[in-house]
Structures are given as structure tokens and as C-alpha cells.
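All protein chains but one are shown in place.
A and B are the chain letters, set down in written order, and residue numbers restart from 1 in every chain.
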Amino acid sequence: MENILSVKGIKKSFGGVHALKGVDLTIRKGEIHCLAGENGCGKSTIIKVISGFYQPDEGSIEIDGKGYPVMTPSDAIRAGVQVIYQDFSIFPNLTVIENLAFNQVLANRKKLVNRKEFRRIAEEAVAKINFEVDLNALVETLPVADKQLIAISRALLENAKLIIMDEPTTALTKKEVARLFEIIADLKKRGITILFVSHKLDEVFEISDSITILRSGENVISCPASEMNEEKFAYYMTGRHFDTQQLGQKKKKGAFGETVLECEHLSAAGFEDVSFQLHQGEILGITGQLGSGRTELSLSLFGLNRPVSGRIKVEGNEVDIRDVTTAQSLGIALVPEDRLTEGLFLPQSIIRNITVTRLDGLAGKTGILNSKTVTEESEKWVKELGVATKNHELPVQTLSGGNQQKVVLARWLANRPKVLILNGPTVGVDIGAKYDIHTLLHQLAEEGMAVIVVSDDTAEVIATCDSAIIMQGGRMTGRLESQDLTEANLAKAAI
Amino acid sequence: MKKLKTMDENVLRLTILLFAFLLIAGVTKGDSFLKVSIFQTMGKQLSEYGLMAVGCGICMISGGIDLSCVYVANLCGIVAGLLMQKSGFPIWAAVIAAIVTGAACGAFNGFLISCLKIPAMLATLGSYQLFQGISVVISGGSSVGNIPKAYSAFGSVTVMGIPAAFLVFLAIIIAMSFFMGKTVFGTRIYLVGTNAKSAMFAGIKNKTILTGTYMLSGLISGCAGLLSLARINSAKADFGTSYTMQCILIAVLGGVNPNGGFGSIPGIAIAVLILQMLSSYLNTFPDISNYYRDSIWGIALIGVLIINFTLEKRKTARQAKMN
Partner (left out) sequence: MKNLMNKLIKQTEFWVFMIIIVLALLIQARSGAFFANNNIVDIMRSMICPALYAVCALLAFVSTGPDVSFPLIAALSSYLAIVITYGTGYDGPWFVVYLIGMFFGALMGALNGFIIVKYKFPSLIVTLGTSSLFSGILLGAFEAERMELPDTLQRFGSMNLLTVSNEKTGLGSALPMTFLILIVVYLIAYAVLNFTMVGRGVYAIGGDEISAERAGFDVKKIRFGIFVINGMIAAVAGLCYSVMSMKYLPTEFAGGEMVVIAAIVLGGARLTGGVGTLKGCLLGTLLLTMVTNSLILAGISVYWQKVFIGGIIIIGTAIPAIQYFLGGSRGKKVKGGEAA
């Protein structure tokens, strides 16, 4: 089989930082090739090189047998390279028709709008993947999956030979992912090559024919998917070996301490009639797909989604969690789902990010802060959680994803919570940092803290939790204890 | 040295600029510029819009903006003036009523922004019309004069040569610097201004913080209104309308980030000083029109933005390398 893409020895640096240190990538025609690697390994840089947005400092690019000494974005498009970005490159304020037609009309250098032509292009695009959608709808009113399908059908319009999908499953539900994979398989049948960028193990194994792994700007391995396994994958990504055995051990029901948190027939916006108990030292998973009510449930426990009926008891006393402050005083902490927009104050210092929840305590009754006390508190936690930074007066945005997550954790651990809720604790976190965070959770549970892990990643729930409740469509559909907590049982409970 | 390093870089730059300017002014126009009377006039003039700039500045730090400062000030001046005209109404009570009015106006802004979630720019755009309208209605559209001598005397009182109005300005600046820099509430204003959603998840009561911030802004504007009532002996619904833009300009010059989360009160204060001196300095040249001031401010604003932009870029690059 011929190669659709062959890049050799690509080097690229930005202001003295070497993003790519000689990357080779060969993709055969008609295959589904997975490009994996941790954050900052150079994945997005190589994509930008292939799509013509960056000029490499060194190296050669060959697409479909033709060499490109200098490649511009329009060269790449003409050669049949299409990129589907994580944000789908859409215009939420415009109609589906315009979203579909713009690229082609602009590529043809047309200056005027021809409504009929716009519609024709849009109809042609949706027909390519049998995508049913109201063409006159505003894109902002559509679900995420539809936005992605718009991006895919738009890419197909341009006679794409190689479609690069950058982390395409991030915002999708399980069902939507399945549908996406069907479409990918269908594209493959039609002879279109897919470069699938992902760091999710299960997905990579499920659909790819071959795999290339990048680590800090170099490719460490390229091989058929059949020669790869989980352990190797983690090793090539991080260069570290992990002992996941110990984390997988589950405690039996009797092994926990007192009941800390109890919900009885709790209902609020997004979910109904949920009951469960949580004990000291227990790690409970709340799992379910997007829209299952898992996030809403966690928000209710944190005072951000007022229950309409049912009861919440903390250490046996019925409580009314009106707001975050109440939750805080009851010893409940929550690490939100999206670290960047809900967790951190990106341009502010690490000190402020860590001490934000402790300000009242640090100031005492006067409400006046002593900068020395604040600094010491922050230093303590930086050390305790091993946040890798030289100067914690730097903005938190200068840290890596894993270290940022540790900062958010530190903020809540400083309050010594009884219940720690983590919503998607390892989304967008490297394998290495993920391991660290899971280890930390076990350690905290050992010390008697009750932990709730809210996640749609069933592998994560199985690996870290002692028990799990399964949510679907706003209802609790089951609870699995210790040994019963397996992939098969989770799948069964979710139906 | 370490102390100097931890000092806000922007404040440091502005301070250097201030002294450099004083030096140039002293050398070129020493005889007519470095005079007590000039500094006294400056002190009185800058206090009013300086205070409004602080009010607007804290709102910008909280991630919003307050376009209503000037009109709150006018309303407060009118309220105080009308009450003082009534015989037998104690002056101190009128002053308190004015300050309460300012705080109430601010709280109303805060309510619109934090509870009704109207973008700050639009909310204060609407409310300033409303406040101005109320001023027109209660003052009958004309200027409120006839202020008791006992009060208007305050406009000309000096303490050791320093105008009382400037002392009020200084006191508020010091109080606000402390408030924003050292208190829990102040710190929270910065955090809410950086990312309101993260603040909510971190247990900060955004509504309280925002309402408080705008209330404070209204209160400070109220003080500005009282100062101008004393200085010009009257209050009017459309007095000083061009101050609105000047306030934003000063706040940005003083280092407040228009996107929220950053800025310092001393920075705003020094920016006020620089601009007032600059325009007073220009006044000593008889053939330069006073209106040039506007141009200089405009250029200064955009110049400072560009300088900050370039310096910030370098700083980020440096920090990225450090970690």
C-alpha cells in the first residue's frame, strides 16, 4: 500500500524551545492511524505543520507522493488534508447552511452570497454522511455531536483524502462516540485516511490500525495497533512504569468507617430520586454519560444546584446545603470538571489559587490578610502535593495540566474536608499525573476521608473506586460494590 | 531591593514617570509651575475625578465597568445641596444622606449586574441615564446653589497649605489601597474579576462581592460629588459629563486591566497625579489651549497600553522559561 503522508525529520522550535526535535510520521492510504502522546509532546505542532499553518525549521513533507518544500494552508487543503479541530471551527451565531458552505465559497474566491448555491453545498455536505439536521437552524442551538458532524461533513466537501481529527471524542457521550466511530469506519471504506489524535487508551485500541506515539517532541514508536498493549502504551507515552495493581484493590463494604454523607430520595434539576450512603475511607464512583445527571448530583451536594425534594444528611444530621459556603462549613469540597474555566484563576499567582478557599480562616476575625501567613500556607501545600514550581508567585497558567490540578486539589485539602468530590479528576491530565492523583486519592481514603469520583470514564471508576453508582437519564440505575465493580457489570447496569 | 522587586512593576514605572516629569517641569518652568498656589489648585481639581476613577477602577478590577460614577456624584451633590438649603437641616446629616444615596445607587448597579446578570457596561449605561434623570427631576433641571457658607467653606480650607479636598482624596486612596491589597474582600474582588465561575466553585459569594464593589464605587463617587459641591458651590445634573471617559482612561493608565483581575489603587492615584500635573503644566504656556489635554490623555492611554503589552509579552516569555 502507498503512503498518503510521509514526513521525515521535522524540527520546529519557538523562541528557543524545541517543540519538535525530528519527528517522522508515515501514514498509509486508507488506514486509521492514531497519534498519541501526553500534553505538550508536540501533537498539535505536528498537526499544524501537516496542515501548513507552521513551516518546519527542517525536514520534508510528502503528501500522496508529492513533495512540498514549502507548504501553505491552502496547499494542504488542495492536497486533500483536512483538520477537524477540537472546537470544530464553527460559527455558533450562524446557520448550519452558512457553516457548511463558507469554506468552499471562500476557496472559490466568490465575493457574493448566492443563497441557492449555499443551500446546494450544504445539502451535498450533509448527504455525504447521511446527517439529518435542520439546515436553517442556528448552530448554537444544536447539540455538540451535531456540531462535530457539521465539521466532518464540511471536511468531506473539500475532497478530503486525509482527515485529521484532534481529540474528537472529548465532548461526546458514549452513544455519540459510537456513532462517530461508525462514520469513521464508513469513511475508511471509502478510501479516506484518518489521523486520529487521542490519549484515551480504549478508543485508540478500538479503532486504529496503527499507532504513533510522541514524547517531548520525538516519536518513540510507530507500530500496528495489534502489537501494542495497555502497559506498553502507558510506558511509551510517559517513559515510566506504573504499578496499577495496588490501586485496583477494593475494600469490602464492612471495611469502612462511619457514614459521613447520606442522600435519601434526592431530586433536583437534572436528576431524580437518588439515594446512597457514603462512608469514611470509601471511594465512591458516580458514573454515567453526559446528561445522565452525574454532574448535577455532585453540584447539589456542593450547594450549586438546590434540591427540590429529598434529604441530605451529613454525619446523621439533615442539612440544607444552600450555597458553597454552607457546603464548605459542612466539610464538603468539590473539584470541578473543567479545570481551566471552573477551577483556576489562570493569570493569578499560585498563592492566590491555593489560598482562595482559606482566606477567611487565614485572616481571622478582622478580615485583614497578613501576606506572610498567606505565603506560608501556600508554600506548605506546594511542598505537600509536590507541585513542580520554582516560584509560587508565578501565574498558575505557567504550570502543566497535572500540576494545575494539584493546585486545585490543594485548595480544598487545606480545608480538611470530610467529603471530597472530584468531577472528572483526570480529564486532560497526563498518565503520569493521573497516576499521582489516583495514588493521592487512595492515600486520602486511607486517612479516613470519604471521596466521590464523578466520571464518565468507566476504566477510571473501576481502577480507583471501591463502589459505584450508575446514573442514566437523571435516575440512579444501580449500585455496584467492591468485587462486582467490573466493566461487564457497569455496562449491564447502564442499560 | 527585594522590596522594590515585589512592588507592582506598573506602579514603579508610573512613579518614575511622575518624578521624571516633575524634574522636566521644574527645569523648564520652575518659576511659574513649582508654586504652592498651582499645587493647591491641582489638589482640588484632581480630587473629584480622581475619586471617581478609583470607583470605576475597582469595578473594572472586578471584571466590569462603572459608567455611572459621574452621575452618581451629581445626584449625591444635588441631594446634599437640596437638603442643606432647607433651614434647620444639619449639614452633617445632609452629607450622610448624600453618601447613603451614593451607596444605594451603587447597590442598584450591583443588583442589576450580579442578580439580573446584565453585562456591567449595559447596566451602568442604563442606570446612569436613570440617575441623571432622577437628578433632573429632583433639581427641576436647574443647578442647585445657595449652599450654606459653613459647608462651602470646606472647598477653600487648607491644612498646612494642603487643600482639605486633597486630604479627603488621600485618605480614601490609603483606605482603598489597604482594602484592596490586604483584606479578604479585596482579594476576592480580584479573584471574581479574574474568573467569576472559578470564584463560584471556590466558595466565593459572587453576588455579595459584586454588589459590594459597586456599592463602594457609588459611595466613593458620592464623596466626589460632595467635594465638587463644596468647590463650585453648586450641583447640576449634567455637570462634568466628560469625566466618565476620563475615569476609565485614568484607571487603565494606572494599570487596571480592562478585562478584570488586575490593577492597583496606588497606580490609579499616581496616574491621576501625572495627568493633573501634565495639564497644569501645559496651562502655564499661555498659547497652548487647554483642550490639548484631551489629546495628550488619549495618546498617553494608547501609549501606556502598547508599552504594557510589550512588557507583558516579555514577562510571560520569561516566566514560561522559569517553570
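Just so it is clear, contacts are C-beta pairs under 8 Å (C-beta built on N, C-alpha and C of every residue); 3 or more make two chains touch, one makes a residue touch a chain.
As the structure is a computational prediction, the values presented were derived from the model and not from experiment.
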item	value
Residue of A:68, A:85, A:131 or A:276 in touch with the missing chain, whole complex considered	A:85
Touching residues on subunit B - with respect to the absent chain	65, 67, 112, 116-119, 121-123, 125-134, 136-137, 140-141, 197, 200-201, 241-242, 245-246, 248-249, 252, 258-259, 288-299, 301-302, 305-306, 309
Contact footprint on subunit A, counting only the chain that is left out	85, 87, 89-94, 98, 102-103, 105-107, 110-113, 268-270, 295-296, 299, 304-305, 336-338, 342
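Just so we're on the same page, only the chains that are shown with their structure count from here on.
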item	value
Chain centre separation (subunit A, subunit B; CA means) in Å	44
Complex interface listing, subunit B residues touching subunit A	182-185, 187-188, 190-191, 194-195, 197-205, 261-262, 317, 319-323
Subunit B partner contacts - residues on subunit A that touch it in the complex	15, 17, 304, 323-325, 327-328, 334, 336, 341-348, 352, 356-357, 359-360, 363, 367-369, 371, 388-391, 394-395, 398-399, 411
